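One protein chain is absent from this view; the other protein chains keep their places.
Naming follows writing order (A, B and C), and every chain is counted from residue 1.
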Amino acid sequence: MADKPRVAIFDFTGCEGCELNQLNFEDQLLDILAHVDIVEWREAMDGHADEYDIAFVEGSLSTPDCIQRIHEVRRKAKVLVALGACAVQGGVNAVKNTHPIDEVREEVYGQDKYLFPTLPALPLSSVVKVDYNVRGCPMTQIEFLKVFTSLVMGKEPVEPEHSVCVECKLKENECVFERGMICLGPVIRAGCDAQCPSVGQYCTGCRGLVPEPNLEGMEEILVSHGLSVDEAWKRLELYNANEVEGVRS
Amino acid sequence: MVQLFLESDRVAELVAHLMKQKSVFAPHAKGRKSFAFEEVKDPSAAVLDYPRVMHSIRKFFFPPQETLMTFDLKENTCSVAETPAADAIFFGVHSYDLGAVHRLDYNFSEGNPEKNYIARRQGAVFVGVSYKPDEFHFSGSVGIDPYDTAGFDIFLTKLLDGYIVEALTPVGEGLLDGIELPAHEAGKPARGHFQQHIYLPQAKLGQVMDGSYQNEVWDDTAKKCVGCGTCNLVCPTCYCFTVEDEVNVQVTGGSRDRRWDGCMLRDFSAVAGGEVFRETLAERQRHRVFRKFKYISDETGQPWCVGCGRCTACCTAGISIVNIINRLVGDYEKVAVTPI
Amino acid sequence: MSTNLDINVKHLTRVEGHGNIVVNMKEGVLEKAQLEIVEAPRYFEAMLKGRSFHEAAIITSRICGICSLGHQITSLKTTEQALGLEVSEQTVLLRKLLIHGANLQSNILHAYFLAAPDFLNVGSVFPLVGTHPEVVLRALRMKRLANDIGDVVSGRAVHPITPVPGGFTRIPTAAELLELKRRLVEDMVPDFAATVETLKTLAGAIPAFERDTEYISLRSDDEYAMYDGDICSTDTGRVPDSEYLRMSNEFIVPHSTSKHCKVNRSSYMVGALARWNNNHDKLCDLAKGAAEELGLKPGCTNPYMNTIAQVVECAHCVVDSLAIIDKLLGDGLKDEQPNQEPTRYGTGIGCTEVPRGILYHEYEYDRQGRMVKANCIIPTGQNLENIDDDMKKLVPEIIDKSKEEITLHLEMLVRAYDPCISCSVHMLDVDFIE
Partner (left out) sequence: MINFEMVSPDNAKDLYLPVMAEIIKVEQMTELETLYTVALPDGAELGHKPGQFVELSIFGVGEAPFSISSSPTMPGVFELGVRKVGMLTEVLSRMQPGQKVGIRGPFGNGIDLENFKGKDVLIVAGGIGLVPMRSMINYVIDNQQDFGKLHIVYGARTDSELLFEDELERWTADAGIDYRVTVDQGSSEWTGPTGVITTLIPGLELDLANTVCCICGPPVMYRFALMALKSKGLPERNIYMSLERRMKCGVGKCGHCQINSSYVCHDGPVYHYPEIKSLQEAL
């Protein structure tokens, strides 16, 4: 990328919190703009672009229209970065996938449920090739900057594979288990600097599971700290329903 | 050795006296029921009666995250980061944590002596305090007594109403100059009992480990272990690290930083191409325990575990290193012991 | 004068979420003037079913990143009422502080980043970096501080972390609050004055358009109602929040994946302008002064003035934040644990003023503390019918203008409402024809 890379930002099914978090780079926004040209960003500007070097995409895929649009984005983008839990894992949206889809529709539409088409909430990677992930709900700002500077430098961003506990311990936080709470940190990917335990809240798992998680072991931990088996899996599912579904027996 | 007496309500006075001479670091209450070593700002906030601090004082000599060098991307140059000497009094250290510092001294000094650690380590003065073993301590089983004064400049032994104060080095004696303390006449009280034990004398552990490479305990433990790495990160004798370059947003420079790492983590031994040299949690757990009880121990004759109990206390899955060792001891002695 | 007009703005920019403006006039007869909501439906009520009360606010705050704090606080109030969890005065004060922070950040974002480019005739805030650097830097500084209120008090401005049922998992320190106070006084107050000055020079760009409608907001005797109060209509006065269903009356229209609302007339408006019309007497002097300078008068019926009402409200947020910080520090911060021991299991209703207007949640929990039923009524949904009615009145009034100008007027109108579309589609998925 010789000249300034052209960047486009898109949103699919999600809360747009990740995009907002980009607008929240008050201290770095001008530096970021110095390195790239933003050519399309519906939430913040008018205009469309036909081609771009990097597409940042927020949100999960949940309608036929989404699927069509993501293919188009992929075609036009050299590098596609999934932004946030919805785009990377399906996010909170995927909780609906754990209920039979008919039940979901009935809950919302009652007898009119067959009027409305819907798909399970899917991560981008289930439909197109995703080059890099910026995880988190909302996407983690420090990680976004890492991926961003890496792309500007032309190097591959690397994703952490260790658990949130590692970062939590580096900060010498009191483990929230010590406060009689539960926490998903042991099986969740680091990169957020253990944001939630650092302020006394348990890690709800927004950054996705570590590779090869021992989920049975995690279930045992949660149950030994007072959750029912069902509740334990529900907590694990909050952001990771698409991954956990396969494992839960 | 001259023994002096410090009343409980004069501890803050002693801390204030020490603060006049050097900066003082001491345990402070942190969170709901934890303790952490921090620089003392208010002498009355220093705590002497605590089970264990979350991180041992290793964090001052080998910080959790540390910049090794900074670099300039435009000029393609680098310069080494400052590593100032600690030059402070560490007040209220438990004997096992000082034992752990000595082990780190060995690791960073033998082979290639590392400036970062050794420079930071300079000027450190240690004031120890005895402790009452809780349900996790087992340092008695690895040869470190709660009253062990080895390496301390001053040691405080807890009595009901105060502390016996002993200056053990000339530095320690100097620090006590100018504070009036009465002599302590009676001897030291008997120390509290450990609730946790390894069921075999330390000297025989080497033999136990020799036959333990293939043992079911590793697989059994791996079923419960979630590989979060906490046991490595809290261990006062763990010294592994990883290194990563950070680049600023302007993309003009950055720093090469290191942070604590742990052999329980999957990516610790992963290389490009996807090969992971210790693929399973069982192999990783074994490596951790062997690092504490065999590998360096064969070289030095000392266990590299100091019995602080942190890894057990912090393990959310409830895995106990004492139970693992005792399972191995049991198999070695052919007797049944507690399950892990 | 053209008698045929066909406007179709697909995926309107600089609003939150996906919506299309469709206007269709044939031979002088307006066939269609509406905001079509095409955001994908998200099924939040279904997601909440069976979830622990610990998770309710975590999930509902993901309805919307822009108003995540509003959803979170409303959800917590609802859960606390349903489970009989008392919260301390400190908790309430901290929540009010958070609401001010969120309101500030949202209003500043809207005024500077989303609306201002219209006044200055550019497509986004980015070109302003070159042409009006001091304005952009000021906007960033104000937004940073507003977000920092969220970061300090709730751990993170977007999807706050520490507010949980029964209180907070972490209480900010006195030093952190003092620093916020210092920055509010030293930076925010002068920046606000400068904002008013800047806006005064742009006031001519605000279209003159009036349409009388019903305005609904919270109202309280004690203060400018944000955290709680009665539901108050300019048409029919105050009712308690338990009557929220009657005061919103959701109904389905075919061109929107979000439900519409009406009460006493064909439509009503919520948001900063509704709050101003109902509660201007409760504003602080700084806000009242700003309103006067910017020409915002009680009983205002120009929806474009919503942006101005938002700016005026900012002054109140700043002044009241300072008062809250003083009170918290004066009382002394207490390291309280959240109260999470339910005393009952039943139904709760929560309503709060969030930046875009009144937000209602209603939950029912079972005896395990799991959600049985949930209902959320979102401000943008309540405004949609009002937007359509505005457009229907506006288009004939400006039909002499060029198509581009008409389109811009319509886009500006919709943006003036600062609609938050992803919020509004929590419920419905309706097929519509473009």
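Operating definition for what follows: a contact is a pair of C-beta atoms (placed from the backbone, for glycine too) under 8 Å apart; a residue touches a chain by one contact, two chains touch by 3 or more.
As the structure is a prediction and not an experimental result, all values here were calculated from the model.
Across the entire complex, contacts from the unshown chain go to A, B. Considering B:T169, B:N215 or B:T242, the position touching the chain not shown turns out to be B:T242 (whole complex).
The omitted chain makes contact with just one of the residues B:E110, B:E135, B:D161 or B:E216: B:E110. By the touch rule set out above, chain A reaches the unshown chain at residues 153-156, 158.
Although one chain is not drawn, its touching partners on chain B can still be listed: residues 68-69, 71-73, 76-78, 80, 85, 99, 102-103, 105-119, 121-122, 150-151, 213, 239-245, 247, 251, 254, 256, 258, 261, 263, 268-273, 275, 277-278, 283, 287, 290-291, 294-296, 298-302.
Convention: only the chains that are shown with their structure count from here on.
Between chain A and chain C the centroid-to-centroid distance comes to 25 Å (mean Cα coordinates, whole Å). Chain B and chain C have centres, each the mean of its CA atoms, that are 51 Å apart. In chain A, no residue touches at least two other chains. Within chain B, the positions touching two or more other chains are listed as 32.
Residues of chain A touching chain C in their complex: 11-21, 23-24, 26-27, 29-30, 33, 38, 41-47, 62-63, 65-66, 91-93, 95-96, 99, 103-105, 107-109, 115-118, 137-138, 195-196, 198-201, 204, 231, 234-235, 238.
Of all residues in chain C, those touching chain A in their complex are 11, 13-18, 40-43, 45-47, 49-52, 55, 58-59, 62-66, 68, 109, 113-114, 117, 123-126, 129, 140-141, 143-144, 147, 155-159, 161-162, 164, 168-170, 422, 427-431.
Considering their complex, residues 28, 31-32, 34-35, 145-146, 148-150, 152-153, 160-163, 165-166, 169-175, 177-179, 183, 185-187, 210-214, 216-218, 220-221, 224-225 of chain A touch chain B.
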